[in-house]
Structure formats: structure tokens, C-alpha cells
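So that we are looking at the same thing, I have put the structure below in C-alpha cells.
Every protein chain but one is kept in place in this view of the complex.
Which chain is which? They are A and B, in the order written, and residues in each are numbered from 1.
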Amino acid sequence: MNYLKNMNKTTRSNMVTYLMVIVAFVIVQGMIATGSISSSLKGQLVPICAYVVMAISLNLTVGILGELSLGHAGFMSAGAFSGVVAAQCFSQNIDNPVIVLILAMIVGGIVAAIVGVLVGVPVLRLSGDYLAIVTLAFGEIIKGIVMNLYVGLDAAGLHFCMIKNTLEMDGGKMLINGPMGLIGVPRIATFVMGFVLVMVCLFVIFNLVNSKSGRAIMALRDNKIAAQSVGINVTSYKLMAFVISAAMAGMAGVLFATNFSTVVASKFDINTSILVLVFVVLGGLGSMRGSIIAATVLTVLPEMLREFSEYRMLVYAIVLIVMMIATNNATVKNALDGFARKFSFKKKSEKGENANG
Amino acid sequence: MKMKKVIATAMVGFMAMGMLAGCGGGGAKDDAATAIKVGGTGPLTGGAAIYGLAVQRGAEIAVEEVNALGGVQFEFKMEDDAHDAEKAVNAYNALKDWGMQISLGSVTSTPGTATAAENDNDRIFALTPSASATTVTEGHDNVFQMCFADPNQGSASAQYIADQQLATKVGVIYKNDDVYSSGIYETFATRANELGLNIVSTTTFTTDSQNDFTVQLQDAKNAGADLLFLPMYYDAASLILSQANDMGYAPKFFGVDGMDGILTMEGFNAELAEGVMLLTPFSADADDERTKAFVAKYQELHGEVPNQFAADAYDCIYALYQACENAGATADMTAEELNDLMMKEFTSMTFDGLTGTGATWTAEGQVNKAPKGMVIQNGVYVGM
Partner (left out) sequence: MEFLFNLISGISLGSIYAIIALGYTMVYGIAKMLNFAHGDVIMVGAYICFFATTRYGLNPLLGVLLSMVVCTMLGIIIERLAYKPLRQAPALAVLITAIGMSYFLQNSAQLLWSSSPKVFQSVVGKGSIKLFDGALSISFVTVVTILVCVIIMIALVTFVNKTRIGKSMRAVSEDKGAAQLMGINVNSTISLTFAIGSALAAIAGVLLCSAYPNLVPTTGAMPGIKAFTAAVFGGIGSIPGALIGGILLGIIEIFAKAYISTQLSDAIVFAVLIVVLLVKPTGLLGKKVSEKV
């Protein structure tokens, strides 16, 4: 009985999250239809979706699995570059951009998942800060490799080479031109596709968390030794969460890349990984809804601060520090809690609220 | 847990506010417009900030001067893109909301490639001061460059070295993760090959390893390179010069326009740059009246000597002014009308600026002007 009640609460919380995304989507669509949306916000819609997916997928690793990763942008990069190459190939035969994008996302997701397995198998033996630094290192390695990759497409098919551009092509075009990155990307990403991707990823994560596997993963986070003692296979469950997270990051990468006409490898460096981590921590570990809100707010925030001109990033830094202190300091927290009690909100059950880092 | 709720609510409120705040713009055009709104994006923060700030300051000086001349009036605004394609598109959109009618594109190449696609889509004319990659203008009929395209610099450098018979064995160090540097290198290597220049050593560095050049220099030294080609900005070049000096390796050094600025670095030992050659369209030491006046004004306002980015931006505004005057453009025209006028003017007019006289533009948007070969002697540029 108790179990059922809990279940319902979780389901209710999940529904609220779905609803929040749908309502936001409908409002924005309404704004687009009536033309009341600013160019600035309109241009950010797809990147916001990509960052939201990045945030909820990283939350799966950091919040649900409880392992700190500093290389999440590496998976985004793997997905973005493979996905765009795939999109260029598919678009020769398929005219419908939506289908091309979906296929590209699948390819990007699979490639990122493969990279996730390659990274995850050795890395997940480590833990804590050592795992963090190794994921950071993998992110940098992926960046280094992609930066030296040349891919061209001509009638004979795809051509690859590393370090020096020695491709021998007759006609055709360069898809990835080493340090210059992706050139002439087909801009097929749309806000609707971004919304769909967010919903799909949310669905996968919520169902994973509420499944047997999800409970095993969270048991690992809360107490690895206890979990092991009841027969939970540490490596396979850790790898499962890690790879799913990587695949989603890969798809987010495809969405992100196909929104711009050019993408360079150095975009997906440690700073991007850290940016996504900021979304997750600020939104609350394990809270998907928090990640979505934090990713949206922190993507829009620097744009809203344009009025401060050269003081913009300074203000952003201060806001970041103040927000972290406000959400984590005991004194401030109590004061805010007292304030909240006046409104007597119903207590929400959010999974993994008190996750450790 | 309640805490979370409060924060979440606060954030949603914040977000909603943001959306509402964003609503105002909507590209509404001011009917009583008196000045043409010119906007550009560039890195005003972060590691590349020096280039964006130089463009902003150079353009501001020019706008003030041009407005004092009478005729077409300009209003100029620069938005920060932190040298990132994504943020550049955001900045571009913010400028659109502001009502931008003519664009200065972006300052650096990667953001420039991204905003050029937007310029093309929206039919807003762009004249970029310094985004020099070919991908910026390629396939976009309304994006023009004030600076040399990278391939031009690369092949012109190779040509110059071959013509003047400066060296038999050439070494190259370039910045692998930089579009500008690797773009120049590629065409340099191709052209050098055609001209029979012998490239004996090619090494790279990245932003992450921009401190130590001993390996690269040692490689060039061992290969017997008597000329080192450095297609990069002056900050990295200054380290190379000083480390080569420490090693006792003294080949000829040959730079491109990014090398300009090396002499004005605060604390730089000018002796290290003695004999360095560079192809640049602008030198702050030139003794024509316009350059002198510009340099003096820039120094007075910002306490620094302007580099070629500032000069390019200054020229951009004057070129736009000339084009607008010729075409009879007025501030109440839409961006698209101005776009058509500008495209016609720029492919037909000749422009004299700080960064070269008699400049013309091809239909692809690339500029034709003569780079000046300079050599540094006793701490000043001397024409070669």
C-alpha cells in the first residue's frame, strides 16, 4: 500500500515535469505564431533544447548514478560530428529534412553510445575525483582527435584521414575539415524536433529510474557495498546508465550542430562540460525538472544580461555564485524554507534529492 | 525539499520575465529613424577579447567622425560573442531585435561563418572587418570582407618569399585549433609547393599548449630552416621570438597581418623583433595624416596603440559611409533595401582607407588591395 502511494507520487511528479515542458512548448509556439517572439529568443530555442537534453542526460550520470563526469561534451562532440556526416550522406537520397534529422540523430546517438562504452569500460572502475579527471581527459582526447579529422564526400563515398589533409577526391565536398570543423552543415534542426527529443529523453529516463534497473543503479549510488552484497552487478549497471547518458548527449549534439552552419571541435571542450554540470548541480542532483529549468534559465540569462555590456559576464559570475550559495547554505535555506511554509506547498517527492556528489 | 520548490518557482518566474522582456523588440522599425543602425558581433570577453574590443573602438571612432561629416548618419552597436559560433548567432539576433540595418558581421572567423549564414538568410548586408576565412564569404552573395581572405595571405606570403629569394629552406609553425592560422598555412603550403619552396619543418600548437615552443623550434633548427613562417597572432609569436632567442636560433621570421601589434605589447623587448618581416595592410607607424590622426585619437581614448583590427573596423565604417552616400541610402530604408544597394555599390566602388588604397571587391565579397611588405628595423616598421 505504502509502495503504491509512493509510486503514485513519483508518477505525479513526472507528469508535472512532462506538463511543464509541454506548456512551455505550447506557449512558445503561440508566441511564434503571433509573431510576438523576439529574434533573440527564437534563435535560442534549439540550443536550449539541446542543452536541456545535455543536462538531463548528465543528471542521469551525476544525479542518479552518482558519478561525477567532466567530459560530457565529448559525447556531444562525437554525436554532433558523426551525425552531421550522416545527415550529409542521407540528404543525397532523402529529401525530407525531418527524416534526415531523425536518422542523423540515431547515427549520432549510436556513435556516442559506442564511445560511451569505450570510455565507460575502463573508467567506471574508478570513482570520485579520479573518475572526474579521467572523464575530463577523455573529453580532451575526443576533442584532439576530432580536431585532426578530415572527412570528405564525393561520388565514390566517404573519405577519411587524420592529421594532414591527404584526401584524394574528385569533386565532392569536405564535410569535416580538421581544425575548421564542420562546414556547410545542413540547418535542419527545428524547435519542434528539439521538443520531441526532450520528451523522448525524459520518457526514457523516467522509465529507467522507475524500473528494476533504475533502482539497482540508485542502490549503487547510495551504498555500493550494500548493493553488491545483494547481488547487483556493479559494472553492468554503471555502464548501462553511463552509455544511455552518452547516447542522449550524442543526439543533443546532432540537434545542436544542425542548428548552425558551422561547428568546430573546440566548442565541445571542458568549458561546455562544466557549463552542463552547472545546470545539473543548480537544478538539483537527480531532479530532471530542476535540470530542465536550470538549463533554460542559464542559457537565456547571458542574453538577458546584454544590457550590462562589458559587465555582462561579471554579472553572470556573481549570479552563479549567489545562486549556489542561496540554494546550498543552511542559513539562507532555512530562511527561504520559512518563507515557503507560508505558501504551504504540498511536499513533492523528488527522486535522489539528497544525492551525494 | 520545499526549498527546491521555491527556487524552482523563482526560476520559472525569472524565465517568464525573460520571455516577456524579450518580446518588446520584434524588429519593429522606428519611423523617425535618423541614423542607419550598424551592428557587429565580436569577442568582448574571454581570451579573444582584444580583437573584438579593437574593432568596437575603431568603429566607434569612425562613426563619430563620419557623423560629424554630415550626410548619412550611423548608429553603431557591438554585441559580445565570446569568439563562439553559438553566442555569435545569439548576439546577431539581439542586434536584429535592436533594429540593425547593416551588419559588420563578426570579428573572428568561426563566429563569422555562423553569422554569415544568418546575414544571407535575413538579407542583411555584412562587411566584416576581420573574419578572414573563405567560409565567411563562400556561398553568401551579401557578405563582404575588409581584410584579406586567408588564402590570399598564404599565397601572397609564399609568393613574396619566393620572389625575393628570402630562403631556401622554410619552416612553419601554425596554430592547429585556429581557423585563421590553419587556413593561411594550407594555402601557403600549396603555393610554396608550386613555387618550389622547400618546406622542411611543419609543426603546430594549440591554445592549450601555447606556452612552450622549444620542440617546434628545435625541429625547425634541426631541419636547417633559414626562414620561419609564423601565420599567427602576435601574442604567440612574441613567445616564439623570445624562445628562439634563448635557444640561439636566429632564422628570418616572416609573419602575416596577425603579427601587427607585437611592437606595442607592453613590456615587449623590441630587439627580439629586429628583422622580422610581415605582410600587413596596416601599420600604426605609417606617417600619412589619416593614420596619424586615427592612432592619436585611439591612444587618447583607450591608452593603447590601435592594431590592424581597429584599423579594419575604422575602414569598414568609412567604406559603408562612402557606399551609402553614393547610393543615396537613407536611414528609413529597410535592411533588405540597403542590402541591395550595398551589394551593388561594393562590387563597383573603389575605396581608400587606412589599410590600403584603391581597394575593390569581387562579387564573392573578397577584397583586392595590396599588402605591404614590412620589416622591423630599430623597433619600427620599414617598407620592404
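Miscellaneous remarks
Just so it is clear, contacts are C-beta pairs under 8 Å (C-beta built on N, C-alpha and C of every residue); 3 or more make two chains touch, one makes a residue touch a chain.
Predicted model, so just to flag it, every value in this text is computed and none were measured.
Every shown chain touched by the omitted chain in the complete complex is listed here: A, B. One of A:Ile64, A:Val185, A:Ile270 or A:Leu336 touches the chain omitted from the figure, and that residue is A:Ile270. Counting over the whole complex, chain A has residues 62, 68, 122-123, 125-126, 129-130, 132-134, 136-138, 140-141, 143-145, 147-148, 163, 225, 270, 274, 277-278, 281-282, 285, 310-311, 313-314, 316-318, 320-321, 324-325, 327-332, 356-357 touching the chain that is not drawn. Chain B residues in contact with the hidden partner, per the touch definition given at the top, are 45-47, 49-50, 53, 176, 203-212, 214-216, 218-219, 222, 234-236, 238-239, 242, 246-248, 265-269, 304.
Rule of thumb we're sticking to: only the chains that are shown with their structure count from here on.
With each centre defined as the average position of its C-alpha atoms, the distance from chain A to chain B rounds to 33 Å. Taken together, the chain A residues at the contact with chain B in this complex read 27-28, 31, 35-44, 47, 140, 147-148, 165, 178-181, 183-184, 187, 256, 260-267, 284, 287, 289-290, 293-294, 296-297, 300-304, 306, 309-310, 312-313, 326-327, 333, 336-337, 339-341, 345, 347-348, 350, 353. Residues 1-8, 11-12, 14-15, 18-19, 21-27, 44-46, 79-80, 82, 84-87, 89-94, 96-97, 110, 113-114, 116-117, 133, 135, 139, 176-179, 182-183, 186, 206-208 of chain B are the ones touching chain A in the complex.
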